[in-house]
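Presenting chain A:
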Amino acid sequence: MDLLIWLIIIPLFTIFSIGIFNYINKKFVLPVVFTSAILQSGIAIYYIINRNNLLPQLYNVGNWQRDIAINLSIDNFTLVIFVLIAIMPLLSLLYSITEIQRKPAKFYLLINVLLLGASGMVMTADLFNFYVFFEIASISSYALVAFRDEDISLEAAFEYLIIGSIGSVFLLLGIVLTYQATGTLNMAMIPGRMAEIPVITRQVLMSLFIIGLGVKFALVPLHAWMPDAYQGSPISYIVLSSGLVVNVYFFVLVRILFIFFGVEFFQETIFTNLIVGWGVLSMLFGHGAALQQDNLKRLFAYSTIAQLGYVIIAFGLGTEAGIVAGSFHLISHALLKGAIFFTAGNLHKATGSYQIREMKGMAEKMPVMSIIFVLMLIAMVGIPPSNIFVSKWLILSAAVEAGYLLPAFMIVFGSFLSLGYYLRPVITIYTGYTGFPGKLPLLKFNEYFPTLLLAGICLIIGLFPGYILNIIDTAPEFLLEQSNFIIHILGG
Partner candidate 1 sequence: MKNISFNKLFSFSLVSLLGVLLLISFYDISNLEVTLSLSEHYINYGVEETGAINLVTAILFDYRAFDTIGEATVIFTAASIVALILPQHEASMLKTEFTPIVHQSIAFILPFFWVISIFLIAYGHLSPGGGFSGGVIISAMSILIIFTYGFHYMTRRFNVTRLSLIEDFGALLFLSIGVFGLIYGGSFLANSQAGVYLGNPGELLSGGLMPLSNLAVGAKVGTGLSIIFISLTRED
Partner candidate 2 sequence: MIHNFIVRFFLFSGMLFFLTTAIALIRFPDFYSRMHAASKCLIGGGISILIALIIREGPSPLSFRLLLLIVFLLITNPVVGHALSRASYHYGHVIKMTRDDLHERIFGDD
Partner candidate 3 sequence: MNLELVIIFILFCSIISFYRLIKGPHPLDRIAAVSAIGIMLLIVLVLLGAHFNRALFIDVALVYGVLLFIDVLVMAKYFGTPGRREEDEA
């Protein structure tokens, strides 16, 4: 059954009708939004469970032949993102009920637009259609950064808007030049014609794609927007961004690079070394910059940049083990970072600030939340039995297997470096008791439930990594072998 188009139709219906519901009665908004979020999660879970007999699946929008239609496709590699689509949006919406008091209908609209863009980008197999969904997701991100209407949010939103527009201009240029060089927009027909293009032009095209998408997942020279944007925006958006959208941009870049240019192209040129080195650099840079932050949100933003560095290393290896390890790290980092951001938001209720030095004696005010926070920070470093430990182990072994000993050493070194800044909040929380300031902040159900659920999922993944590995172990088939993808889209 072709359920995948409903991942587009449901958010579209929500976006278009939320204004009408809001006009009739404000009480209708929340049920509509949650119904649509639950339905989307349900579809994603349906595809994850029935992956063996449903995948790969193809959908021709408009019922045209496969070579001229816009195709939507789901294959095993897509499931990496589907795991996140199934979990993150629902929890983020749940958390936002108490966090967003001003104009909630607009917030739900924008979140739905973001979800539409994310699922569209993941599923589409048409290059220009991908650009449209890319812009949909970007535009809602800009607005969500500015949503809190504070000085820092507006300024960060403007900065993000400028950098993001430059990125999307480069992406559009890349897409237009690809169309001019190959005469088609179908992602499956491009790789065959790509081989005729001279090497320099192919490298220019590749750099255009890397710049355009790298802006969005904060590749290191282009990362400047991310800490500012995270500092100024609501927690629900940050969780959705670092937990889903950033990963989607990375996912799409990986797919474009592997399908269009092929692994052989990287291995023939020096690009494998370059990408792995880039990953190491961005990891070290992220850790180093995070050491100097005294705002929790900024610290975790730099930590996200560093963790994406690990993922870049894993995918840059270009081997099957590397891709599995990278996908695993993508998922586990997204889940754990979501839990950490939720916890930071909960702790914020007691202090009213995200500065680390203001959190003194937090263990007295919110004992349970503090313990969870500390445990998760330690898990982020990679102490067993956390899920990050498993994924870092996988990346390490993949790197050693492929013969990259220096990057493998750097991964271990980076983990020790990260211990330095994760321990600082821990020490602050457990020292400097200032006495009991008055009323204890009471956490509502929708505030502690997402935190506990995500933390529990992380623990389960750490103890039984097989659950996730089973889902993603066939992912490399559709990435390393271009012919599999082409046959899947165009037919035999």
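What we mean here is this: a residue touches a chain if its C-beta (ideal position, glycine included) is under 8 Å from a C-beta of that chain, and two chains touch if they have at least 3 such contacts; residues count from 1.
A quick word on the picks: all candidates are chains of the complex that A comes from, given by their letters.
Note that this is a predicted model, so its numbers are computed, not measured.
**Student:** Pick the candidate that touches chain A in this complex from 1, 2 or 3.
**Tutor:** For chain A, the touching partner among the candidates is 1.
**Student:** Give every residue of chain A touching candidate 1 within the complex, in rising order.
**Tutor:** It comes out as residues 5, 8-9, 12-13, 15-17, 19-20, 23, 59-64, 67-70, 103, 106, 109-110, 113, 116, 120, 128-129, 132-133, 135-136, 139-140, 142-143, 146-147, 173, 177, 180-186, 189, 193, 196-198, 200-201, 204-205.
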